[in-house]
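Shown here: the complex without one of its protein chains, the others still in place.
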Amino acid sequence: MAENKEMISLTIDKHQLEVPKGTTVLDAAKLVGIDIPTLCHMKLHNMGIENKPAGCRICVVEVQGRRNLAPSCATEATDGMVIKTNSMRVLNARQTVMELILSDHPADCLTCVKSGDCELQSMAHRLGVREIRYQGEQSCYREDFSPSIIRDMDKCIMCRRCEMMCNEVQTVGALSGVHRGFNAVVSPAFEMDLVNSVCTYCGQCVAVCPTGALTEVNHTNEVIKLLADPTKTVIVQTAPAVRAALGEEFDKEPGTLVTGKMVAALRELGFDYVFDTDFAADLTIMEEGTELLGRLNKYLSGDKEVKMPILTSCCPAWVNFFEKQFPDLLDIPSTARSPQQMFGSIAKTYFADKIGVKREDLIVVSIMPCLAKKYECQRDEFKVDGDPDVNFALSTRELAALIKHANIDFDSLHEEDFDRPLGESSGAGVIFGATGGVIEAAVRTAYELHTGKPLPKLDYTELRGLEGFRQAVIDFDGTPISIGIAHGLGNARKLLECIRENKCVYHAIEIMSCPGGCIGGGGQPLHHGHSEILKARMEAIYREDAGKPIRKSHENPYITKLYEEFLGAPLSKKAHHLLHTNYFDRKIKFEDSKEC
Amino acid sequence: MADYKYDILVCGGTGCRATESELLVSNLKAELKTLQLDSEVQVVSTGCFGFCEKGPIVKIMPDNTFYTQVNASDAAEIVSEHIVKGRKVNRLLYLDPVENKNVADSKNMDFYKKQLRVALRNCGFINPENIEESIARDGYSALGTILQSITPEGVIDILKKSGLRGRGGGGFPTGIKWEMARKNNADQKYVVCNADEGDPGAFMDRSILEGDPHSVLEAMAICGYCIGATKGLIYIRAEYPLAIKRLKVAIGQAREYGLLGKNILDFGFDFDVELRYGAGAFVCGEETSLIHSMEGKRGEPTVKPPFPAESGFMNKPTIVNNVETYANIPVIINKGADWFASIGTEKSKGTKVFALAGKINNVGLIEVPMGTTLREVIFEIGGGIKNGKKFKAVQTGGPSGGCLTEKHLDIPIDFDNLIAAGSMMGSGGMIVMDEDDCMVSMAKFFLEFTVEESCGKCAPCRIGNKRLFEILTKITDGKGVKQDLTDLRNLCNVIKDTSLCGLGQTSPNPILSTMENFWHEYVDHIENHKCEAAHCRALMKYEIDEENCIGCTACARACPVAAITGSKKMPHIINQAICIKCGACMEKCKFNAVILK
Partner (left out) sequence: MADNITIKLKKEDNEFIEKVCASFNYSKTELINVLHQVQEHFGYLPAEVQEKIASELKMSVAKVFGVVTFYSFFTMLPKGEFPISICTGTACYVRGAEKVLDEFRKQLNIEVGQTTPDGKFSLGCLRCVGACGLAPVVMVGEKTFGRVSADKVEEILAEFR
């Protein structure tokens, strides 16, 4: 359309510039090197995610001829506009509004978990707020502790990012703006705790919260205590997406792979064995891939009873999502446990036996890019006599804090390698960390198992990318296999609705809850709205895969050994017992709300 | 109506119904029936006459006799005297307070003399639940005219020429708004009537809807024709049950008569109207909030542009006008743009309806030409200040307007003059205050309202207004310091400058205007701990006048905190350190010995 190319010219401070029609004043200013401060606004480019309530009013600018100041994030540039971004009037307004926001915010920066990584704190500093002239009543809410997420709404500034992620991107609908005026806040229904809501613990609200209002449950102290306990053998597993992001916490460029240093740091911290969740990811492929092939073969041979498509089940927020919102479809997803839980299960049986440690003396810690993993490892079905297969799941951020806490100079560490046997993995295990990765890994194995022929290629680029929903047809030597990939629960919902209506045309679907997959998980270093960081992490994941000598799960020799020595074959009785699970109807219903 | 010898018009507006005007109607009917006069005399329950202070109002046509404060029990006398014997019931006539004479004809009453009723033309004249009475007074004739002979562009031109500006508060030219919506192509467009009158102390829209619902329906259909919409929505306060009922009746009748629905008057034009209910949120007077509320969401505003005329209800081009604006439109079409433009001032044409209330003798609904002065409104139409007190201020524009004073009384009222004076037209609330009103407390009252009604979306309105209210409370509690005034002014300016919608952009007006016009009262509260209006309790002292006190001990016995001491038959004393200023002593004292300083 010709309209899209229409250019308009405007003046911003001392600059004259031309921009395409439809550009916001905020974006136009960026083009001439003017960085207008913003607080509530957040835009993840290329992912179609934008939060633009124009509510914080920090980004206001003066527009000649207008009576009031205009929010630059939500004001389109028009032809002939004259903008001032730093007049006395603007600076005073910005500072006063900031003082107002701070006047309804606890001044406990020194002990706040977000200190140093808080957008509100750095904005106050940037705007030169040195006193808060306007003092008065402060909002006061009960703190809400869930297995994964802590809500401390006294620190909420009503940017509404969490509400947008929860409703528009994830379509979970756990959160909403409630009440109005000074009492307005974002909350689950009836101001109940998250545990009583449809929350999936995906943690995307935490990932975008600019303040300390939404944070993860912190387990670092428990882990420190266990590491110091000589009677315990403490082992650790690290998820694939962690190595692609941990470096950011140590000022490395986004996308820097720090696998070796991470392993070294974990040893330095005192973990007795440093293992890799990627190993368990390979195991997942064996189980899930076999299950997929089984169902596929039945389907292709005309079995009407078999449930199609098969859905991946390694993402715990996704599992929570369908258990809470689609309890009628519990028999569609694969029964394979997630890699974290497969790892825990194998560690506390096979590995414990191997090293001669009693189950109760073996502690399994996982390092995860995810907050839902904290909930997952507490599920009853993953416990044996009350002892969880995975004791604690720490986030990438918690690991970084632990490293700093232990006086480890991350930069000067020498790269080290994972321990064996649970530390060996294929490239297929690595790419679990990015959207499309699980299904690509599954294809690499399923193809060879199904056709008995070697894979024609290793890199299925048609399965990669950042679009919310992607599809591809893979030729299994004459049998076309239709594959769907969704990331973000909003996209997953659309697929589930399709399946419910029997309109789904795919054989297999991969679903990850977080935009970008695990690399964009709720436990990762905060991206603060810079979506290029996610892209860099994704590239790092595929780089790690490309550099691996083994690229297919079924070729991982330690996996082969595990089946030989312990499990027998995929989907064997033992494998079922240790590596598969059941799903439950967890639809939320409300009791009388009088207690609220 | 011409078939009857007499028409007895009884006000059926909310105010008069609250004082049993319905019972009066049935009494009148029963009385007439007994005397077998019911075929000669018609009793009509009309919309609001405007003179609410003296309600219930009864008007007898054709002789134009205007009875005030009529009780249900007066029915017999009205029938036997006025109808049967042709003698006016003197004791029910309006008593001119200045001349101390009865006035029988409303045209000769000061309250009506200076009024010009355009939007209210049918209120009090027709039975709003009978479409034929509306049609008899030109109802739907404008719609017929345009469907037959004027193009949509032609109608928009008439509106532009007439100079009609939106009566809801903003004063945006109506014709230009419609033109914008017309030019935006879409498969569906909407015509919305904003009847969510949220201003405390304003009841213009309610009165129009109760008294003349058809004028609004007709205008909405005209708007639909102009912009190319087939759907109309009226967003009305759920707290207006009577207006809702009458609208429902009116919509039903209009459909029956082929004036709404498919193929209106056989011109192939479809238009129908639905009701949507507000649920108590002042911010929904803001058009983007209103639209979100109609979509079933929280009534939070969004940034403009895009304007609703580009993207409104369900993201389709939408016209939002308020009740009074619509009520003007059929008359403009019927009488022409030039006629309308001849009324009013240079930039504000036509008339404006005001709800006159507060410390004024003639509380009521009035309509005057733009350009009428505040003095004429308050002292002539309004009959001056109640109980002979001194005029202090008038608040125009509702809770976010400003307080104007003595020196503003002679400004001709129009959109621009009121803004220049530091207030605004708003939707037309006008509250008069006298010497007993403390202006700091008044500002606090309005801020309390805004704090309660802020939606909470943007920071300056959500937190800023709360802080303003807190500072004002500090001042009225006698705890203010000089710095508060500097902080107050800065905060007012920033909230105005940075708020997302009209609510926050105007909420500091009551403070700014009272600081401008009553600065000394603020200073007095802070520096002298004095409230000249004797309103702020924390700044007042109860004392006993030794001269008047006879030592009866009634006050001491009444005091809940034993702050009063004294022997029998001797003057008592109030211990100020203990006194909680409850006023019990003053209530009990029969000798006016307890005084408030």
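Order of writing sets the chain letters: A and B. Residues in each chain are counted from 1.
In the analysis below, a residue touches a chain if its C-beta (ideal position, glycine included) is under 8 Å from a C-beta of that chain, and two chains touch if they have at least 3 such contacts.
Small disclaimer: the values here were computed from a predicted structure and weren't measured.
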Among shown chains, those touching the left-out chain: A, B
Contact partner of the left-out chain, one of B:G232, B:G358 or B:G384: B:G358
Given B:G198, B:G371 or B:P460, the one touching the chain that is not displayed: B:G198
Chain not shown: contacting residue from B:F125, B:F282, B:F415 or B:F518: B:F282
Full-complex contact with the absent chain, from A:I83, A:L175 or A:A265: A:L175
On subunit A, residues whose C-beta touches the chain left out of the figure: 167, 172-180, 187-190, 197-198, 585-593, 596
Missing-partner contacts on subunit B, residue numbers: 14-15, 17-19, 51-55, 197-203, 206-207, 238-240, 276-282, 293-299, 314, 355, 357-359, 363-364, 395, 398-399, 429, 431-433, 437, 442, 445-446, 449, 455
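Just so it is clear, only the chains that are shown with their structure count from here on.
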Approximate Å spacing (C-alpha centroids) for the pair subunit A, subunit B: 54
Subunit B residues touching subunit A - in the complex, by the definition given at the top: 281, 298, 300, 302-303, 305, 451-460, 462-464, 466-467, 470, 487, 490-491, 494, 496-500, 505
Residues of subunit A touching subunit B in the complex: 53-57, 60, 68-69, 71, 74-76, 89, 92-93, 96-97, 100-101, 103-104, 133-137, 157-158, 177, 179-184
